[in-house]
Each structure stands twice: as structure tokens, then as C-alpha cells.
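Let me begin by presenting the structure, written as C-alpha cells, before commenting on it.
Heads up, this is only part of the complex; the chains shown haven't been moved.
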Amino acid sequence: MASVKLSGVRKAYGEMEILHGIDLDIKKGEFVVFVGPSGCGKSTLLRAIAGLEQVTGGTIEIDGIVSNDIPPSKRGIAMVFQSYALYPHMTVRDNMAFGLRMSRSPKEEIDRRIAKAADILQLTPYLHRLPKALSGGQRQRVAIGRAICRDPKVFLFDEPLSNLDAALRVATRIEIAKLNESMPDTTMIYVTHDQVEAMTLADRIVVLRGGNVEQVGTPMELYHKPANLFVAQFIGSPAMNIVPVEGSVANGVASVAPKGGRALSAKTESGMERLAGPLSLGVRPENIDLVDEAKALFSGTVTYAEQLGEVEILYVDIGAGEQPIVVKIPGYHAIERGRGVHLAPQKGAIHLFDAKGNAVEHQIL
Amino acid sequence: MTQQVITATITILIGVAGSILYFVGTNWLLDRIFPFRDGASPNAARNHRITTAVRPWLFLGPALLALGVYLIYPVFETLRLSLYNRDTTAFVGFDNYAWLVGDAGFRESILNNFMWLLVVPTAATFFGLMAAVLTDRIWWGNIAKSLVFMPMAISFVGASVIWKFVYDYRAAGSEQIGILNAFVVWLGFEPQAWIAVPVWNNFFLMVILIWIQTGFAMVILSAALRGIPEETMEAAVIDGANDFQIFFHIMVPQIWGTIAVVWTTITIVVLKVFDIVFAMTNGQWNSQVLGNLMYDWMFRGFDFGRGAAIAIVIMVLVTPIMISNIRRAKAETKGH
Amino acid sequence: MDGIAGRKSALTWAVHISVLLLVALWTLPTAGLLISSFRDKDQLAVSGWWTALTTSTQNLVGRADGAEKQVEVDGKFVIAGNLLDGPGQTVTAFGYRSQEPTKFKAGEIADLGDGRGLTVTADGDYIIESDLRIEGDRGQRIFYTAAIPPRFSLDNYRSVLGSGGAGRAFVNSLTVTIPSTIIPIMVAAFAAYALAWMRFPGRALLIAVIVGLLVVPLQLSLIPLLTLYNKIGAFAGIPAKGYVGIWLAHMAFGLPLAIYLLRNYMAGLPGEIIESARVDGASDFDIFIRIVLPLSFPALASFAIFQFLWVWNDLLVALVFLAPQKEQLVLTGQLVNLMGSRGGDWEILTASAFVTIVVPLLVFFSLQRFLVRGLLAGSVKGG
Amino acid sequence: ELMFKPGEDARFNWKSFEDFKAANAALKGQTLTMFGPWRGEDEKLVQSILDYFRDATGVDVKYSSSENYEQQIVIDAQAGSPPDVAILPQPGLIADLASKGFLTALGDDTQKWLGENYAAGASWVSLGSYKGKDGAAALYAFPYKIDLKSLVWYSPENFKDAGYAIPQTMEELKALTEKIVADGGKPWCIGLGSGGATGWPATDWVEDFMLRTQSPDIYDKWVTNEVKFSDPAVVGAIEEFGWFARNDKFVDGGAAAVGTTDFRDSPKGLFASPPKCYMHRQASFIPSFFPEGTKLGEDADFFYLPAYAGKDLGKPVLGAGTLAMIMKDTPASRAFIEFLKTPIAHEVWMAQSGFLTPLKTVNVEAYGNPALKKQGEILLGATTFRFDGSDLMPGKIGAGAFWTGMVDYAGGKAAADVGADIQKAWDAIK
């Protein structure tokens, strides 16, 4: 029911500015995920939207109304706090019922909604307990339950699943997704560190860094077309491998080559000169194949290998003082440490970034 | 004068240092005698058991000793006295209690005391809570707090003069020097001798104690209020609770324990209340209370037996509160 | 909560007004005392303190100079002078008989008989003119009605502070009060910690006993204790009355409340922090000193305020446990002694109430800082 | 620094001082702790007396007082750390201390001396004699510093302005009272308020009327409750008080104000303009509550609360006072009692203010002002002297039920009921 529009939102604690002017336009019904390194200001931004922090600059519009001075309770939001913020003196049931009681919902309605939320979150056996007698994950679920019991225009979730086990997390994630679908008008803003969550839930992802928006886009845009080095490395796990390369343009074709490595030819429509000089080449671990020496762009030895069952992650030292290259190969190969391997990035999956770290659109020839 | 200041400083330092020394010293000693630092030593577990058993008593030691000597011993002494005659020369059994039951003054006091018990703790806690909560939200809150606190800091003699200037009664027609009567006259009513109107005068005396104790309640509750996790209040704000709802549903329940403590403390002050009644009416005009009655028998009547019996009654009245505190402490223990 | 948006609502006004009202109600009586303390002793009993704030019309009695001051002017004997003792006052009416104190308007001439006439002008000047030499050694009483502007004096404070030994009594009071505040806090804090966070048999019972001890009337304990002191004093050959004795007494009398308040507060601290310290290798002693104590500052400070105040304002215990002579006389004792034996010196009381209140208020102000908000913020999650 | 330099002022009996000094030189270096009721201005006065004792003996006297001295003396005595010498105004309390064995008998010599040297000596001896722990009566307390109670204070100029004369009999006093009312004035200022001791001024009234309506013998029996409070004699005395106090027209502020007006405030009405009242019955100490600058004998004066002409009871005088007693028998304490026997110990205080003494050997010229002297003369001229009855009664009555009863009476309760109530309270402590 509500769109959220942030224009130049700033927030400072004392001298220290945490948010440096955030512009963001969230359409009604959209599911937006905030991601970014720890401490980049996600929670602060969420709290600012909720009205829990008075912003020091800019405006927050909810549903087209400038809401800077509208109290949180009038903004039509529900929020899951990163630290849960459960009411310690109330049972789980009462924690969930509180918001509804405040809005004078009829008793049956309250009971119905609590029963439903408890069911989804597998909290039914704990409804009569106090928060202090719950496990970490259970507390977190109560916090989620409290939010979804209400019927807000905007949902704000601050890392709501971080303490849940994988199965429950998937289940809850799906529930949230369903919730989102069943309430097409409800806007959801969601903070997470979990790539999977971000990718699966988001209509759009907002990448924050040090109080600035780095990129906004659909998950696939971010994954396939990261706007800059930071986003490229931040999205995807393990992170994209970055190798410094030297580019030189000749005859309308650029040639980029890692130090002492084979050169790739590339072209771009956004001004060939951007492919000259020191560049960074990025390639995701899952886009690197183990190949014969002949086809290899890099060669090195495996310094460390992780078996995850379905895939294996290799850390390949390519020497020259570079970061090891991480390679993710499907299946179980039991590659031991110390083995020499030859690596080639898949052609379509090569990213190039200029000296400032901004992505350069290109085709590898 | 400087000499005096220096001696004072030294005595103060000795006093404070002595008690610090006790705690540090005994704890050090305990760890010395029963070492269990390196978990490997064969006696470690045993030593640990001993130290865990002993240490609480080290911590409690001075307090228990002081309470024992200064309060528990006198309590037993009082109990003994209550079974003796006026100058403790003959054992009289429960005569003093029997006398109490038949004494009109005692009945009046008990009745008044119950009135006090109903009104004062509730009102003082209520106003204290109001003061604590409301002053937290305004920029001049600290000043307001200090002003509300002031009655606590005024010595009792001062307070009795203050209230003289409030309740003073001059005949209708002459100039009132008590502000209450001045106000009443200004409104066009007859002035009243407030503290001399039976039954009602109790309330006027209660007002004084409420006036004093509100500062106490405010300070303690203010400390408790500030311990409430702010996020819970933020969550409630988001849950759509208004200020009143936050106050009643979120803040009050979280400091309920402290409210109970404040209430209990003031209740006990009320049970003991003596100086206000003593200074304002000395129990006349039917305003007697147990505390003053006891004082009266002890130091006016020199009847230690009866005075002690009244004291015992006062102490017995506190048992319900003790029981509820045992309950609460037990419930807490279950929690962790 | 401070940062929350949109909180400047009508409610804020309601809050301001309620607090104002509360504060007004609570300060009004004290304000009366304060104003009274600057008033003249005799005024206190005859007019309300609030009248001292505005110009008030008062019926006063003055006395003309005696016969020895008369001068002969033009064959008439004249006594002249002024009735008023301060600027800004005006006389509106006067009289010479107590029954008719306002018979004449200012400036009129009153016939005193015997050929004597009296007039008082608005500025207070009076003239008695007589045909004959005026006899009698007392001056004529003159009743007059005057508008008196507010007038305050520091006399009451002067007499309180100027009394000999006030300085020493002040130091004595501090000598009694400071250790009597600090020692019980320490003792109680340790005990409260044990009762809140250590497990041992009989804990709940002990807590209840302490609550029970809150009710023990002080007066009851004085005789047994003093007897004990005397015995110890006689045994050890030291004076039974002294500072150590009173410290211990004040400590013990303050302990039940201290333990009760502190334990309640400490029990509310998040257990995980304490567990965390245990895991970090801290002993109970370390935990108490480094974790619990700093986090209990609000409770410690509030108790300190009260204990300080009680001890500071205490007289009874001081009188019983300290030698009553000047060397160990506390401030309250000093002030009470300033009052006459029959205790009606309200002007002393009013001023001394404010002299004694200063230190507790300072303590309150300085300790109020410790009643901090959000001390526990950020320590645990999960509420 | 001595108040009056020895040998300089002829009014003083310096010889007694020198003699005392000579006899007690051996005490030098000893200390004497002393506990008394005097504070504030009074303390300065008592210190001026003690200075002479110090000067004479070299004893270091440590005097102290407190608001709660009654309570404190009990605590200290019970606990075993009493002062060497205590001076108290309540015979009832002294009796209690004596009966518990906390006091040292002053001995036959002193008893004899009192009988001989105090005017109406026998009554002073009996005032200071109590039953000890052994049950035998002995002199335990030495009366020193007396207050007169039966005084009516007034403003001579107001009387003169209105043309009133000083009444010589109770009948005249009542007539004057009614005349003042007829003139449109209020005759009396009465205030019973006294914080925790509210009610006591009324007991003085009742005692005065007991002495004026009954024989001293009945008074003595009343004080020991041989005559009951509910006795018509007592009830009658109470009602006499009621004649004055319970008539709205007679009292400033009306009868309702009597109970709550503070006794310290009540005399101020005498000096108001116009006067709020013309008379105020109160003891000799009351001038300290007169407005500042009031000159005794000129601005304010007193007359003896007259006796009934119709009853042949002479001129009874009611008084109160303090008594000194030894709580620790040391040479210095003994010496102090001896000191009190010297005229100089009386004269020095007389010469200042607020001190009356029945000691016959003092020079009455030493009284510091005419009013004091006049009081001294009343004291010496009394045909009957009686000590304040409420102070003689057990504390629970004299400082309890009696007060309460009087407050109730002022509030409108019937005298008979009040008497019965007080009697009931008395029965309860027997």
C-alpha cells in the first residue's frame, strides 16, 4: 500500500555522519533488500525509515507524504529488530498480540493471527513462555512473529533469520516470500547478510557501503552486472576473484592481460580508452573451469580446498603476490592441497573494472 | 579548625579504608588458603566447593554481623521486654499484649495506621513514578527532579515548620498565615483547623509524608526506569502504542519489581511513622498512630513493656510483605 | 527514545504542564519556608509568607521619642521624628489609642488632650506639638497604617551561620556522614551481590529477614546498643561514644534498605554478562568489582543520596552515640541548640532548614549524574 | 571570661563565691559532664553560671543539651552512660529515674539545707524527694531556677487607653473579661499548640484553678491521683478554664482556635494594632516570645492571676522549675550541688534574665529588671506554692493523657468525659 521514497537522507551521531545522503525510491509492494558490510548503516537506515531515528538531513516520504515528523506509530510499519527487542515481561503470545491489542483488533482476530504466525514459525509450543526461557532462534522467531501478526503497509526486517537453522530459514524465507506475494501492496524492506536470502527474496537489492548507496538493482543485475568492484566482490559467495590486469588499446581492440599471463581481447562501446591502463579483471569462482595448461589464463597450486558436498572450493595460489584465486567446482573431487591446476574463466563471465573501480561494459572477443 | 579538618579526613579515610581492606583481604585470603587456580591440582574441586560455599558468607559477613548486632539483637531484646512489666523487673507473660487489645488508643492507632498504609505508599509511589517518568521527557527535568526531591533533603524540624505555614489556622476574619486557609478563605469558605478535624486530619498528616516520600520514590524509580531497554520501547512505538500504553504496558511491568520495592519501603516507613504525627499533633484529635504510640509509651510513659509490645505488633504487621518477598526471591531464583 | 520522530505533540505540552503543576505543589510549601527565612521574626507569626512578596498594608505601632528629645520652637514644645524604618513605605492613617489605630488620615492633626496635637504625614514624619512641656519618660505610642514594600533580611542566616562552632559542627557532620554513607554502601553492595548472584542455602529467607528488619524502629535499638557500647568501651578502656561507633550504627540502620534496594537492582542485570565474566576467568570478587558495581551505579547513587541525607539530618543517633559536647556536636545538634529551650524560634528553624539542605542537595545534584539511561544498552540481544 | 568580675558589684554575694572557691580547689583537672534542658539563649546564660564554677574549681564542665533531652537521658541512663549531673524540669521523669536507681541521693545535709534556706523549704524538699530503687524516699533532686506560672500578661498602655484596671480577684478578672467583650474587644489570647506537646498550656490553667478552687491538700492528692481526675473538684477546675477558653467571645480567634494556635504565637495578639486581646495567661518565660524590642514593665507587664475572693484559699502560686541531680557520684558532681547552694550561683543568673529563686540568702536587688523582681516577690510572698501538677504526674498522664484531654476539652468535649478519659488512662498505667 505504500511507497517509500528517501531523498538525501543523512544521519549523524554527534560529529560522526553515518548516512551520507541516501536516495532511494521504493515502489509500493516492492521487496527491497539492503545488503552491505557490517556497520555500513543498514540498521540505521531502517530505523530512520521506521522513524526511530530523527534524520539529520533529507526527507523520507511514505506513500507520498513527507514523514520526517510523523511518529513511528503513524507510519504504518512493522519492524523486526536486529536485537529482537522482545518485551521481556510478556509471554510469546502477548508479545505477538501487543501490536494488535494496541490497534484494538477483536480478540478472535488476534487469536487467529497469532495461531497462524506461531504455526508458520513453529512457535506454538512456546506461546506461554517468557522470552528468557527461549533459545536464540526461538526469540528471533518471536520477533518475526510479532511483525507479521500486524498488518502494516511497510515491513522492515533487520536480519530476521540470522539465528535460524537452515531448514527453518528456508521455510521462513519462503513464508516471507509468500507473505509478500499474498500482500502485493505491502512494501518490504529487508536487511540481510545472507546472499541466498537477498537473491531469492529481493525484487531489488540495495548495496550500501559506508553510508552510501553503491548500486540498486534486481538480484540478477547485481550478480551479472555489478556496477563497481565493491558490488562485484560483495555479491556472490565466495566473492568474485579480482586480478589486476594491464589493458592496451590497439586498432579498436583492447588487449588485457594479467601480469605475465595470456592476453584477452576485448571491446567496449563506452569508449575504448577506458580499457587502457591498469584495470581489474573479475571472475566469479563458479565461472572458472579447470582446463588444460594450453587453455589456461592462470596457473597455480591449490593451497586449500574445502569440500561442501555438492561443490568443492579451491584456493589457488597463482603467485606474483596476488590474492589466491578461488574456484568453485561442482561435485566431489577430493583435490588435495599442493596440486597444480590450470584455470580459465568462462568467457561471458568476465568483468572488467577501470582504475576507479567502476565496471566497464565490454565483450571478450 | 584545620586541625579538625585533618583529623576528620584521617578518620574518614581510616573508616573507609578499613572496610575496603576487609573485603579485599578476606577474599585474597580465601583464595590463598583454598587455591584452585590450576584446575589440575587434586584438591581443586574440593577447594572450589569450599570456596563457593564460604565466599557468599564472606560477602555477607559484615552485613550480617551488623544486622545481627544492631537490629536482630535489639529485636529479641524487644521481644523479651514485651513480656516484662514497665521497668523490666517482673515477667508478666502476655499481659502487655492483652492490655493492648483492650486499649482504645491502640485500636485508634491501628485503624489510623491502616488508613495511612492504604493511602501513603500508593500515593507516594504514584507521584514518584509520575515525577520520574515525566521529568525524563523535558529539558528542565533535572531541575524539576531536584525540586520534587527537596522535601526529602529538608531536615525534619524544617519540614514541620513548613507545614505549620501550610495548615496554620487563624480565626475567620483575622489574617491567615497558613496558605491553605488563606486559599480557602480566598475561595470564600470558612477557614478550618485542618489538623484538628478528626479523621480528616489524618489525611492532612498523610499529605506531609507523601510530600516527603515522593522524592524517595522518584529517585529509585528513576534509576529503574533508566534501566529499561530502550529497544523495547521503540518496539512498542512501532507496535502503535501511544505514550500511555507504553507507560502502562511496557515500562511499568518492566520496573514492577522496583515499584514493589519502593512501595514496600514506603509501607514500612508508614508503619514506623512517628515524627510527623509527633510534631504536628502528637496523636491528638484522634490522629494517633502505632509509631507514635510506641514512642509515647517508651519515652513518656517509661513503660518499656508496653512500648516493646507495640513495637512487636508493628513488626508483625510487616510479615505479609516479608512473605511476598520470599515468594519473589524464590521465583527469581528459578529464573536463573 | 530521544531520536524518535514526531514526538513534539500536544502531549509534550501536557507533560510540561503536569510537571509544572507537580513541581509547584511540591515546592510551594518549601517556597514558603524559603521566603519566611528571609523575613523578620515577628512578621512570621502575624502575616502569611506570601504577603511578604508584595507591598502590604500593615497596622503597626511606633513610639515617638521620649520627652527628653523635645525642643522648644516658638514657645511650643515639639517632638519630631520619623516612624518608618525603610524606604518606599507610606503611612495612610494613624491613631494614638490602641482601640482606634486608624482614626486619622495621614496629615490630619490628632488632639491628644492636654493641649497636645499629633500629626503623622504620609512619609512617616510625626510631630507632637504641645503647649506645655511634655512630661513622662516614655514616648507617645503612635499607631499607624503603612504600606510596606517587600523587605527581606539576611539576619536569620547571620544568626545561624554566625553562631560559634557552626564551622566545627559542619566538619563534625561531614566526619559522621561521609563514612556512614560509604561504608554501608560497600557492605550492602557485597551482601546484595551475594543475595542476587551467588547460590547458597537460605538465600530467600535471608532476603525476607532483611525486609523484616526494615521495620525495626530505631528507638528500640538504642538502649541495648548503647549498653553494649558502654560495656565494650569499659572493657577496652576507650570512650564508648565516638565516631567509629556512630559509623557502625548508621551503617547498620541503613543496611536493610541498602541491601534491599541494591539486591533488587542487581538481580535485574542480564545474567549473560555475569556468565560471560565467569567464563573470562573472573572470580566473584572480580565480577562484583568490575562488572556488577559499575553497572549498579544508578542504584548505588540513589541509595547514597538517601543514606547521606538521613545521616546528615539525623540528630537522635548522633546524640546517643556521640558525646554530646561541642567537640563532637553535629550540625543538626548545633542548630537545634540555637533554638531556645522552648523551641519557638521559627526564624532560626527556617534559616537552618536551608543551611542544612544545601549539602544534601549538592550530593543529590552530583549523584544524579549517575542515574544514567541505557547503561545496559548493547550488551545482550534477545530481551 | 566571667560575666561579672568577682568583687566588683556590690549586689553580689562574692564572699560565698570565694568560700566555695577555697573549699574546692582540689578538684582542678577533673571533668564534669552535664546535661540540661537549656538551649539557645538559655544556654549562654547557664554557661555564664558554669563559668563561675569552672573558675572556682578548675573543673572542666561539659554542658550539653538537646531537643530530645528527655528521651536521651532515659537512653543514656538505661545504657549506663549518663552524664555526671543532669538538670531536668520534669519531676515525673526524675521520679522514674530515681526509682530505677539511676540517681544518687543528695544526703541529709542537703535536705536540711534546702528546708532552711529555701522559702517554703518543706515544699521544695518534698518536690526533690523520690522513692529510690530500694523504695525509700530520699532527696534526689535539687531545685534550681524556678518559673512562675500564675501570671497574666498585658499591655499597660492598652489597659490605660481602654481604662481598665488590674483585677485583684478572680471575680474582678471575670468582670473585666466581660467588660472587654462589651467594649467590642477580645479579652484573651489562648494557644495550646506546641507541636508534640500540644495541650500543655491548658494544664497550667487547670492547675491554677485547682489551687484557686481547692485546698492545696486536694491539689497534692490530685497530683498523686488520690483524688481522681473524674472527681467533681477536678472537673470543676476544668470547667473554670472552660469559662475562659470555650467562649468564642472571650478568645481571640474563637474557641476553635485555642487548640491549634501555637502557644508561642498567642501572646503576639497583645501587641497587635488594634490589640487582638488584652490578656494572656502564661508562665514567666513567655517574654522571650514577645515581639522584639518589647520592654518588660513598660510595653508589657503582668499581674498575678488572682484568687477568688469568695474562697478563702490565700494567694496560691503555681510554679515550675528545674532540678539538678547527680547521676554519677563524683567529687565534681557533689561540688556542683554545693555550688548551687551558694548565693552567687543564683545571683549571677538573676542579674541577667529569666531566673527566679526561692533561696532566701540571695540579694533580691540582684534581679536584673523590675519585672523579675516583682516575680521574685510573688514567689517569696506566696502563701501556697505548688509545682506544676502535670510535671509531677507520671509522664503518660502529665505529658500525655492530660494534654490530650485538654485538647479534646478545648475542642468541645464535656469536662466530665475528659476527666473520665484521663482517669481511665491513669488507671491503665497503675
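A few notes on this one:
Order of writing sets the chain letters: A, B, C and D. Residues in each chain are counted from 1.
Operating definition for what follows: a contact is a pair of C-beta atoms (placed from the backbone, for glycine too) under 8 Å apart; a residue touches a chain by one contact, two chains touch by 3 or more.
This is a predicted model, so every value here is computed, not measured.
This structure file describes a complex whose protein chains are present as A x2, B x1, C x1, D x1, with one copy per kind shown here.
Just so it is clear, only the chains that are shown with their structure count from here on.
Computed from the mean C-alpha positions, the centre of chain A lies at a distance of 56 Å from the centre of chain B. Averaged C-alpha coordinates put the centre of chain A at 94 Å from the centre of chain D.
Each chain gets one centre point, the mean of its Cα atoms, and the points for chain C and chain D are 32 Å apart.
The multi-chain contact residues of chain B, meaning those touching 2 or more other chains, are 157, 164, 229, 231-232, 234, 237, 299. Along chain D, residues 67, 71, 195, 262 each make contact with two or more other chains.
Remark: the chains found to touch one another pair up as A-B, A-C, B-C, B-D, C-D.
On chain C, the positions that touch chain A within their shared complex are 3-9, 381-383.
Across the complex, chain A is touched by residues 229, 231-232, 234-242, 245, 249-250, 253-254, 256, 335 of chain B. On the side of chain A, the complex with chain C involves touching residues 51-54, 67-72, 74, 82-88, 131, 134, 136, 139.
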